[in-house]
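Quick one: the structure is below, and I'll ask about it shortly.
Apart from one protein chain that is not included, each protein chain of the complex appears where it belongs.
Letters A, B and C name the chains as they come in the text, with residue numbers starting at 1 for each one.
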Amino acid sequence: MNPPTQTPTEPLAARIQQVQEATRGVTARYPRSYILDCIKSDRFPEEMWKALGEFGLLGLSVPEACGGSGGGVVEIVALGEALGLAGIPTLFLVVTGLGRVPIIRHGTAEQIAQFVTPTCDGSMKLCFAITEPDAGTNSFNMSTLATRSEDGWILNGQKVFISGARDADYMLVVARTQKASEVKYRTEGISLFVVDMKTPGITLRLLNVQVETAERQYQVFFDDVRLPEAALIGEAGKGAKLMFEGLNAERLLAAAAALGIGEYALAKAVDYAKQRKPFGKPIGSYQAVQHRLALAKAELEAARLMTYHAAERFDAGEDAGTQANMAKLLASRAALDAVEAAIQTHGGYAFDRDYDIITLWPMARLIAIAPVNNEMLLNYIGEHVLGLPKSY
Amino acid sequence: MNPPTQTPTEPLAARIQQVQEATRGVTARYPRSYILDCIKSDRFPEEMWKALGEFGLLGLSVPEACGGSGGGVVEIVALGEALGLAGIPTLFLVVTGLGRVPIIRHGTAEQIAQFVTPTCDGSMKLCFAITEPDAGTNSFNMSTLATRSEDGWILNGQKVFISGARDADYMLVVARTQKASEVKYRTEGISLFVVDMKTPGITLRLLNVQVETAERQYQVFFDDVRLPEAALIGEAGKGAKLMFEGLNAERLLAAAAALGIGEYALAKAVDYAKQRKPFGKPIGSYQAVQHRLALAKAELEAARLMTYHAAERFDAGEDAGTQANMAKLLASRAALDAVEAAIQTHGGYAFDRDYDIITLWPMARLIAIAPVNNEMLLNYIGEHVLGLPKSY
Amino acid sequence: MNPPTQTPTEPLAARIQQVQEATRGVTARYPRSYILDCIKSDRFPEEMWKALGEFGLLGLSVPEACGGSGGGVVEIVALGEALGLAGIPTLFLVVTGLGRVPIIRHGTAEQIAQFVTPTCDGSMKLCFAITEPDAGTNSFNMSTLATRSEDGWILNGQKVFISGARDADYMLVVARTQKASEVKYRTEGISLFVVDMKTPGITLRLLNVQVETAERQYQVFFDDVRLPEAALIGEAGKGAKLMFEGLNAERLLAAAAALGIGEYALAKAVDYAKQRKPFGKPIGSYQAVQHRLALAKAELEAARLMTYHAAERFDAGEDAGTQANMAKLLASRAALDAVEAAIQTHGGYAFDRDYDIITLWPMARLIAIAPVNNEMLLNYIGEHVLGLPKSY
Partner (left out) sequence: MNPPTQTPTEPLAARIQQVQEATRGVTARYPRSYILDCIKSDRFPEEMWKALGEFGLLGLSVPEACGGSGGGVVEIVALGEALGLAGIPTLFLVVTGLGRVPIIRHGTAEQIAQFVTPTCDGSMKLCFAITEPDAGTNSFNMSTLATRSEDGWILNGQKVFISGARDADYMLVVARTQKASEVKYRTEGISLFVVDMKTPGITLRLLNVQVETAERQYQVFFDDVRLPEAALIGEAGKGAKLMFEGLNAERLLAAAAALGIGEYALAKAVDYAKQRKPFGKPIGSYQAVQHRLALAKAELEAARLMTYHAAERFDAGEDAGTQANMAKLLASRAALDAVEAAIQTHGGYAFDRDYDIITLWPMARLIAIAPVNNEMLLNYIGEHVLGLPKSY
């Protein structure tokens, strides 16, 4: 394993603030209206992505030696939250952030140079593929299989709910190199590959998912896809641990997106609640409206503390699984409470898409389910934190 | 006031069952896929509507003497629920059902013949307009004004969230005939008019609302719209009581739609929960999944009892405001719980619109807000049932 | 099976009203303060019980031919609700109501004369024993065993949470007459006995339970308790069905108690919310207070409809298990919401036992757990109503 992130010298709050101020430099130029236009015309927000690269923001969490801007998961989480706060949560950031973690930690210098460095200026995009139709949340049950060839690997199988597959240059794929039936422990025989999306044998099917992000979701089919030896990250069959490192980062980035979108919704609701006066007084002075918003605010702040707490521990090289799982669980709940409160506050107008309230809901709701559903997080806490027996 | 509905002789359960069986004759031919096609091509489900008319179902709640099929609100609520159960809740039924109530109860024979009778075979459609942009739930604060002309009335103002305005032939409009500033009690000076949608001076603006029903929502502008004397239902300035009769019927029809859609979602979730087995056992055997569905089921059943209980009292000529408000409150909450449970059960697939799960949410969510938001219902219960002081 | 209850000729609302008016004749004389005194001095509310008998109320649900007042479960549920409404829910009514059901339906004329008729004037009291320490909610897992003797049965085992064991004259005991390991289906080999509490071999242990009712809870030990042949109700080994009939009645009586106590708490909260004005306006005008009370009210009303709906079906001889389970589930939740709202409304004063608010909580909370916990009811609905696989 490569050396860990350098211990940060600045206090947490300052580190977050720096990133978020820099991000506002980008989001001021590419506000939510820009993203909504991209969504409408189904095109990737290329200009914004490039600008994030130019500001050095896409290089966050990548060591400077690898061409990045330094910092750890804390910084990229701060970026994710800041994008959410501006109303433009991007799934690409989630998958890029998570996908780079195992490559930086366990890849060779060449792999880092090829797959990570070019992501820092936005010139290259990485997506991530783990979920399979039949396995669902039971990742160990995956059946996508990479078998040895004379000069590398041959990949067969399929993945689903792959965000941004069309726009990505490379895809980090979790696959079995030994079938589940051939290993003693289900965590064995799992490997990570970086796959060039232009390789023959890959086909995409667009899913009819509408979550108001620029990235669309795809089902991806691998049909005798030939991978070079250098596509393998770390050791063959030992990828489960790498995968979980990446997944913990993903949960934190998902939490960050939730926090941002929750606060964004809250801000819109507060504005409206101050102005709307059907009975003479602003509806924000009614406790049915105000308390719901206030509770969501408190929940968001607590989930925020948990998210950065987890990110700090993760960057310190600890197993931050418990904290990351709690962060995603709590942030997704808080965000949904905030968006639901914003909907109820806006009344009928919430359903007019031109008010851009209802359009926040699918993403907020999705984070209770993806990248992992909250029930699985409760299972994790139940078993691994409380020590209760397995429930499923 | 015209004589009340004839006292029904059959027990409630049998009356409901008859209607729902008849409805299945129509929905078998025009299932949810038909409606989804109509929505996609933005056209009114004309064939289904006609079929409902042919089966005599659109004539429910209209006395046979007026060309209807007899029965009361109980029957039309049963129809509304049955349409929801088949996955095709229709807002037109809600507004038709509510709009006819004041005409039947307080209109002249000519008005009934002109505005109600032709709705019974589906050859004529009625929509309903009460909400205004600035008044919101405070209907008494409306500013749309009908002033006397030499031969009738001149209508000016605007209404918003008018379902099906484009497809309707007539619109029941609640308007002031005296300004709020000129009456002693805010309930005075309100009148009901039936307006021919082809009258000059009416313009429509399509709202960007996406709730997965065939009926779209519109903002409607009245610019010196000339109405004949016969457009007025009941007595000028005394329309508030008539309006509330209609609104109570509307709440019950909204409750019915909620019940139907909730059960529809539950049925889909149960099917999926029996088949989906990522860890070997059906996910329906996990209590996190099963109990959420079971609780929603119990809530739906209780809300159903309240809905028909209210409808029976309404038909008996009682002021069923308390029961109707509770029915709408509880049914909308139960339906949303059911749909939310169905979403969580389906995991990521819930967000694929081709699975037709996420598409149930907007309507279920809307019913917590429209035709009246649940906070106003709690205010009603707080003040008028519990006797607490006004809170807004 | 004995002939069913005679079909009632009066409408439901009138039947409920009659019972509840009669009950007020008793509760006016024996109000909550009377019961609180009984609790303080740990004595059975003998005078009130006698008065209920004199008014014919204890004879409700017992056919007139058996010395009762006629009516069915509807009537005794109405009595239970009325006692709750007066702040004096009594567990003895629950166990008497349930215990008599299998005797009336399946007992011999002699058994009815001996065990049921004297309960109608209050001269004899019946308690009920099913739960065992190790079996908990899994009643089939009980190990209390009655074995054949030359002239009857010998009973050994223990039961727990037996309300009123000290004050009862007879106890209806559910016991195995074949061990669970000796039967093919776990429902087999279960029998019902009526046991004279004065029989040698019965000992009681008072439990340290404080739920603010006059009846205390006991653990009961049976040590070679000799029962006559006539103690057996129905056929040996075929008692499971009888037991469930009794349990469904019990659930409805528990629901009734919950409804009553919920409304009682609500009434106290409303009174206080109208008078308390720390900031000048009554706190009942704040939506945080008012809406919570209003929602509880709506939930109580819906649960009430479900409870009487279930009771009517039960009396009609139908298997009302689904409705009875839903009624208990919903009523217990609604009651707890009402009591919790009353606590929050009273602020710190809620914790002063002299205000008699906190004293309502244990009973309301208990009904979510006893006589059967709500999780088991959700299991029932999940499996038997929705058709999902078993979850436990």
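Miscellaneous remarks
Rule of thumb we're sticking to: contacts are C-beta pairs under 8 Å (C-beta built on N, C-alpha and C of every residue); 3 or more make two chains touch, one makes a residue touch a chain.
All of these numbers come straight from a predicted model, not from anything done at the bench.
In the full assembly, the chain not pictured is in contact with A, B, C, by the touch criterion defined above. Looking at A:A14, A:A109, A:L206 or A:L388, the residue that reaches the missing chain in the full complex is A:L388. Checked against the full complex, the one of A:V116, A:L330 or A:L360 touching the unshown chain is A:L330. For chain C, the residues in touch with the chain missing from this view are 131, 134-138, 141, 160-161, 207-211, 217, 276, 278-279, 281, 286-289, 343-344, 347-348, 350-354, 358, 362, 365-366, 368-370, 373, 375, 378, 391-392.
Contacts to the hidden chain, counted on chain B, fall at residues 286-288, 291. Residue positions on chain A in contact with the hidden chain: 266, 270, 273-274, 281-282, 284-287, 290-291, 293-295, 297-299, 301-303, 305-306, 309, 323, 326, 329-330, 375, 378-379, 381-382, 385-392, in rising order.
As a working rule, only the chains that are shown with their structure count from here on.
In terms of their C-alpha centroids, the spacing between chain A and chain C amounts to 52 Å. Computed from the mean C-alpha positions, the centre of chain A lies at a distance of 41 Å from the centre of chain B.
Listed for chain A are residues 286-288, each touching two or more other chains.
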